[in-house]
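This report concerns only the one structure given below.
With one protein chain withheld, the remaining protein chains of the complex are depicted in position.
The letters A, B and C name the chains in turn, as written, and every chain counts its residues from 1.
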Amino acid sequence: MPDVSAPALDDDVLVAVRDLSTRFFTEEGQINAVEGVSFEVRDNEVVGIVGESGSGKSVTALSLIDLVDSPGEITGGEVWYRDAELAEEFAGSDAVVGDHVDLRRVPATVRRSLRGSSFSMIFQDPMSSLNPSVTVGEQIAEAVEVQRRAKGNPRRTRSRTQGYGLGRLLVDAVLPSRSYTDEESHARAIKLLEQVGIPDPAERADEYPHQFSGGMLQRAMIAQALAGEPDVLIADEPTTALDVTIQAQILDILRELQESGETSVVMITHDLGVIARMCDRVGVMYAGEIVERGRLADVFDDPIHPYTQGLLGSVPDLEAPAARLQPIEGNVPSLLDREMPEGCYFADRCPKAMADCRQPVPEYDGDASEEHAVQCVLADREYDPAVALDDTDGVIDDTDSVTDDTDGATDDGVVSGE
Amino acid sequence: MSQGRFIAKRVLQGVGVVWGVVSIVFLLRFITPGSAINAVAPLDADRETRQAIARELGLNQPLHVQYGDYLVSLLQGDMGFSYVRGQEVTTLVFSKLPATVELAVAATVVAIGLSIPLGVVSATRRNQPVDWLATLFSLAGISTPNFWLGIMLILVLAVQLGIFQTSGRAVAAVEVAAAVVGPASFVKTLRLWLAHITLPAVALGTYFTALVTRLTRSGMLDELGKPYVRAARAKGLPEAVVRYKHALRNTLIPVITVLGLQLGTLIGGAVITEAVFSWPGLGTLVIRSINLRDWPVLQGSLIVIGTSFVLVNILVDVVYSSLDPRVVND
Amino acid sequence: MVSDRVRRNLASEFRSSVLAKLGVVLVLLVVFVAIFAPFVAPHNPTTQDLDNAERPPLGIVQTEERTTSEMVDGEVQTVTETVTIRPDAAHPLGTDGLGRDMLSRVIYGARTSLIVGVLGTVLAATVGVPIGLIAGYYRGRIDDGLMRFADVSLAFPSLVLAIALIGLWGRASVAVPDPFVAAGFAQEMPATFVLPGTVIVVVGVVNWVWFARIARGEALSLRDQEYVKAARALGADDGRIIAGHVLPNAITPIIVLGTVQVAAIILLESSLSFLGFSGTTLSWGFDISQGRDYVSSGQWWIAGMPGLAIMVAVIGINLIGDWLRDALDPGIQGEGGA
Partner (left out) sequence: MSDATSGTEPLVRVRNLEKYYYENDTVIDSLLRRDPESVQAVDGVDLDVRRGETLGLVGESGCGKSTTGETVLRLREPTGGTVTFDGRDLSDLSGEELTAFRERAQIVFQDPFSSLDPRMTVGDIVTEGLRIHDLPADPPPDTSKAAARREQAAELLDRVGLSADQIDRYPHEFSGGQRQRVGIARALALDPEFVVLDEPVSALDVSVQAQILNLLDDLQAEYGLTYLFIAHDLSVVRHVCDRVAVMYLGEIVERGTTADIFESPTHPYTEALLESVPRAEVAEQGRRVDPLAGDVPSPRDPPSGCRFRTRCPEVIPPAGVETDQTDYRAILTLRDRLARGELGLDRFRSEEGDDAAFKRAVREEFGLTGLAGADADTLEDALEILANGRVEATVERLTDRFGSVCETDVPAAHDRGDGQTAACHLYRDDLDESEPAEPSVESALGGVDPDELASGEGS
């Protein structure tokens, strides 16, 4: 577990996550979806989090924007966010260091008020992330409207529902009316649609999500996320459900966004190619932990952790197809607390597992650069076959319980390709 | 397809269903033991008189001819004569229809008005007292036979407390509306109308209130778990807008559909509620026509009930298509 | 056939919901009472005891002005006296207008309702499920035709259609020998049990549509599942696919609908017998209609008790339905109705 010293946060660090843990308390027991995760997001940078199904990458994203629903709960860690106004508001309390505020120690209403204005999020399947019976333009106008209403008084959520009583709400529930949003936010919504490259934005704004193609709808989602001019845009598998040529369009928009200088992007995906094209720094997640992180070159060119090596070895190379792939044997372990092994969770599948992999493994510094860090003993000493772990035979053992459908961990098991 | 075309399609289907209803009613007559003749002919009538009556009623012609005549007369609005009272079936049935419609509408308004807010509140305040109360009430509501509830209401409210009338229908809703002119008479007629319709409406409406409460509650819980709700919260929308403007709107779609389906249960319930409160509607007419084997009246009532069911279902489709855009602009 | 995942879901849902436990208790009670009626009922439900009529249930004392008039030497003298009628331990739920024991009648009423409910549901399912499966599996014109026919049947409210059919076909009923009495037990109980044949058939006929709709919905979605295509690739013909793959996976929602239907048919049967359309007098609805006249004179229990019995049974079955739906989550909402 990375040592939690007083956070040395330099100015260009926008968000610093320290030792974040999120757990799900289900009937089958406690599931450690995210455990002791730390990473930083600097100004207009793209930070990548890569991992397979069940690694906890989506839960990390949801924890960042405080959207973990029950039975999940953020049980520990700090989320430092640089916001001069906020720091001044909570000056003097232990939640503030310089301009950075630990969001975990401020009231929940304050965290909620940051949604849309400081943090915003786009999801893997845009079709299910938009309300099917409300027009796309109206939903984007809502995002603009809530920020406009909050401008007056950011902390009090009451301001967001001024002049929008229960009566008007119920009418809205039945008739397609625009009483929550006003003309101005609709004009801005159309502007946003144009900015993300949707043709005929005025006409398309009056259409419904099911009349958009996958690529167009993801652009609309990005437009909606930009409504509040957020500092950090969290993208959870944004292009996984899209075709390659459409994916390239969306990745370009995100790249444009980051180069425009106002927004940093947290890119969460299982696709190593997308990570390579988009990210400056990357963290590799396995079984709820970041097992290796650093600059892109550190992790891709001289990975130390056997899981990272296995991951890179499993990806077929488009330009130089190898005769045979080197897969990682076995299955991802269940994250059930009572079944989690001691020490490194990858030991059972690791070809270079040693006896002292059974004790808790601290995060060592990698040698590729000062940002390169690895949670593996191999960063500290060479592999010594004499002390190899005995039961790491290569046979795929079938006894452990299935990981894909661990209900609770919200990392959806199957990544749909088509 | 535009909304107009969707409704046109539903109307065409409705016409098909009405034609089906009419045909089945026509066929029912042929699977009844002891056909219409002995309902009309005096008991000791000999063969010739029975033959004469058969000829007069046109029963001896081949089936398809009878069917043809039956349809033609139907289109002219003539559904034959009541065996018992010799009265025009059409006028008889349509004179009784308003009472049943009034009762059904009153019950539905009570049901929807109460149950949707109750369902929403119990979904948003899950496992709190209001949720437990709503769940128990709605469970009892759908498990109570409405005629028994009617009798118990009569016992408690009418016999013991003497507030309401237990039978008959003093004044029609339309008269109440007409009486609006003079304030004094309006209050009196309104009170008279309420005194009569409240008990039957509550007895009939309880099952529906309970059913819609359960539907709204489970629908709301279902919608609140969907990804678009989480995405709405992620853009900073206040909880009230997320719940009512987004989640509730999508909850109403399946609720409306089921209401359309459960319409039959409502009309069935009205029939038996009328029997308990001797409410002069179509239901009482149906029961009397069966007991007296007055076949044309029963036939006319079934046709009117079936057709009104189809009309109301088309209305439900119109509401449905304005709520769910996917149905209309594909 | 029932995979252990289904058992596991049912068990975990059962443990966590008190309503599920209540449901199981109630239904077991009603089923037990229905089967072993001859042993459980204190008296023969049909024997009349006129001088013991209208006795209140335990704990309720009934005071009544009785006016008796008699000929005293040529003139008619009317004497009004207040008579108090005490409950009698032999009749815990009191007696009806003809002095018959209410508790025994309620117990035997359970037998009628359950049999009509279950047989009616089974009949509706055997008619509706195959039609729905075929309509959903083959789609196109077959589906169109069958579903328009279903719409037509829906257009007739089941109660109205039922009373029309019963009115036309008559109230034939079948006297079924009571196995226990025939085997020599509880000789004082009625030897045969009257089964309302027409009602069961009619109730089944009017409710087939709900099963057809559910089966069609399932078949429509299951038909495109990849394991169905795989079976076709293995050479399986439509019959084997529908029976071997579509039906087993459609069973769960059909069973949940089944519980809803049993509850709905019990309500329907009691309505029919209340209106006098049932082939048997040993029925809750019939007792309620008998007790109706006594309500105005405050004797509520004659109509009250059978009504409570109906509620207990139907609440229990609905709770079981909820438990199955929550555990197996078949996603059907609000289908089925009286």
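In this section, a residue touches a chain if its C-beta (ideal position, glycine included) is under 8 Å from a C-beta of that chain, and two chains touch if they have at least 3 such contacts.
What you see is a predicted model, and the numbers here were worked out from it, not measured in a lab.
Note that of A:Arg42, A:Arg111 or A:Arg277, the residue touching the chain absent from this view is A:Arg277.
Checked against the full complex, the candidates A:Thr109, A:Gln326 or A:Gln359 give a single residue touching the omitted chain, namely A:Gln326.
Set against the missing chain, the residues A:Ile253, A:Met340, A:Ala355 or A:Ala388 yield one that touches it, A:Ile253. Of the residues in chain C, those that touch the hidden partner chain are 1, 3-5, 141, 144, 225-227, 229-236, 240, 245, 248-249. In the full complex, chain A makes contact with the omitted chain through residues 52-53, 194, 197-200, 202-203, 210-216, 243-249, 251-253, 255-256, 270-277, 279-280, 296-297, 300-301, 310-319, 321-322, 324-329, 331-332, 396, 398, 402-405, 413-418.
The rule we apply is simple: only the chains that are shown with their structure count from here on.
Greatest Cα centroid separation from chain C: this falls to A. Chain B and chain C have Cα centroids separated by 23 Å. If each chain is reduced to the centroid of its CA atoms, chain A and chain B end up 52 Å from each other. Note on chain placement: the centre of chain A and the centre of chain C lie 54 Å apart, centres being C-alpha means. In chain C, no residue touches at least two other chains.
The set of chain A residues that touch two or more partner chains is empty. Listed in rising order, the residues of chain B touching chain C in the complex are 13, 16-18, 20-21, 24, 28, 31-33, 135, 139-140, 142-145, 147-149, 151-152, 154-155, 159, 211, 214-215, 218-219, 254-255, 258, 261-269, 271-272, 275-276, 286-287, 290-291, 293, 298, 301-302, 305-306, 309-310. Those residues of chain A that touch chain B in the complex are listed here as 65, 67, 69, 112-113, 115-117, 120-121, 123, 125, 128-134, 139, 142-143, 146-147, 150, 157, 160-161, 164, 166, 169-170, 172-176, 180, 207-208, 210-211, 221, 224-225, 227-228.
Contacts from chain C toward chain B in the complex involve residues 19, 148-149, 151-152, 154-161, 163-170, 263, 267, 270-271, 274-275, 285, 288, 291-292, 295-296, 298, 300, 303-304, 306-307, 310-311, 314-315, 318-319, 333-335, 337-338.
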